[in-house]
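Notes follow once the structure below has been shown.
A single protein chain has been omitted from the complex, and every remaining protein chain is retained in its original position.
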Amino acid sequence: MIEINDVSLWYSPELKVLSNISAFIDRGKKIVVCGASGSGKSSLLRCINGLERFQKGEILVNGVSVMSPTTDIYKLRSRMGMVFQHFELYPHMTVMDNITLAPIRVGKKSKGQAKAIATSLLERVGIPEQADKYPSTLSGGQQQRVAIARALAMEPEIMLFDEPTSALDPEMIKEVLDVMVDLAHEGMTMVVVTHEMGFAREVADEVIFMDQGAMVERQDVQTFFTAPENLRAKQFLKRIIR
Amino acid sequence: MEIINYQFDWSVIWQQPYGSMMLKGMFTTVLLSFLAWCIAVVVGITIGVFRVVPVRSLRIFGTCYVQVFRNIPFLVHLFFWYYAAPLLLPKSGQMWLYDTVPNYAFLAGVMGLGTYTASRVAEQFRAGFLSISPGQFRAAFASGLTPFQTYRYVIIPLAFRIILPSFTTEFLTCFKNSALTMTIGVMEITHTAYYIDSFTWHGLETTTAASLVYLTLGLFVVTLMGQVEKRIKIPGMITRRS
Partner (left out) sequence: MDIDVIVDNIPFFLGGLILTFKLAVIAISGGIFLGILLAQARLSSRAWLYYPATIYVHFFRGLPLILVIFWLYFLVPVFTGHSLNEFSAVVISFIVYEASYFSEILRSGIQSVPAGQVMAARASGMTPFQTARYVVLPQAIKNMVPAMVTHCVVVFQDTSLAYVIGLREFLRRINLVDAREARSVELYFFAGLVYFVICSLGGLLSQRFEKKQLKGAHF
């Protein structure tokens, strides 16, 4: 479903963010990407939906090249959902407006249809009563759940998560992870950049470990936790898991 | 200190024909400023967007526009529009202009004031855009919104709320700058006040009245924008306490 072929990204000759990344993500699979800060994991995620433009290599989503000038990138993006570390809800719109903006403007749905979709999604993430509130009045966990609903509103084939719980207080991490676990069990294809190894163990099919822009370890989840090969990966696991 | 025996004659302000002249002058001031402001907002937002998009040619154009208007006095612009611009039209265009347009000074005033104020509005919107986190752009793009849609539904409304105080000040400045159109013959309130002096030698009263007009207009604009601010306030954002 997603083919990443030998992708490299750099801002200058000294600042190489991604080096020769190759991966294949099947439909229905859950991939967890982890690594230290600056290892390029967020950049890789952003390359998948074209938010970052890389210089070398190719990414194909269902056979469509992300970087090709003939690709309708907006259509492509509407088939993918993304959730950000800092939620990035639009502060000047209500929760309902946040969720219905893209379905109306991009998905060309009517206001009524969009509202119905939004309401059912809010119920799915557990906060239907917040529909008419503004984001700043919600807790971090609630905001992130709204963000997930917003991403799901476009009925994507794949969900991309960029450290979704890193900006949350510990009490709220669980409520967001629960939503993500439910999503995983429903069969959604997911690529999740995270430090939450408990989540990885529960839900992931594969773990990719990145270090300084390179993909240094890629294993199915069991092997990664029990017998990682790469030294840096081993060190990382030691520090993350007490 | 010798006070010359000056007979104040305040009736100059409302006595005919001066009363209706003053009224007409007030109307001209308001109409000219308002029309120019409409142009300024539309052009200003566009130039402001040009200055921040990742398209180099647009950025350069925007920067040139702002620099040209910022470094050249408004009077020079006015004179250019009134005296020089018609000469740049082909002969047939000039004939058409002088035949069809009844009050070219007014039109030149509107164009000059509009384009000049636009450069200042552009700078304010640019400041607003720069203060919006890149995550907002990413969230919008990730859901499939085109750049145009992103600016229209997310970025511009947000920036507007951020810069509302300086936007209000700019509106006031536009009103004040309209007084300068007297130099090309527009009979707005300041010109009228000065003009009446040549008939009545009571310019002090008329200019005092004109001052009151500007101060009242200022008060009106500030109150109006205060109401606007209340309506579109983003809950949780720091605003001015009245």
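For reference, chains read A and B in written order, and residue numbers begin at 1 within each chain.
Just so we're on the same page, a residue touches a chain if its C-beta (ideal position, glycine included) is under 8 Å from a C-beta of that chain, and two chains touch if they have at least 3 such contacts.
Only a predicted model underlies this, so the values are computations on that prediction, with no experimental measurement involved.
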Omitted chain - touching chains that are shown: B
Among B:T63, B:T168 or B:T207, residue touching the chain not depicted: B:T207
Touching residue (missing chain; options B:F61, B:F80 or B:Y104): B:F80
Residues belonging to chain B that touch the chain removed from view: 1-4, 6, 67-68, 70-77, 79-80, 83-84, 87-88, 172, 176-180, 182-183, 190, 193-194, 197, 203-204, 207-208, 210-211, 214-215, 218
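We take it that only the chains that are shown with their structure count from here on.
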Distance from chain B to chain A - Cα centre to Cα centre, in angstrom: 46
Touching residues (chain side chain B, partner chain A) in the complex: 133, 135-136, 138-146, 149, 153-154, 157-158, 161, 232, 234-237
Partner chain B, residues of chain A touching it in the complex: 46, 49, 51, 74-78, 80-82, 84, 86, 88-92, 101-102, 105-107, 134-137, 147, 150-151, 153-154, 160
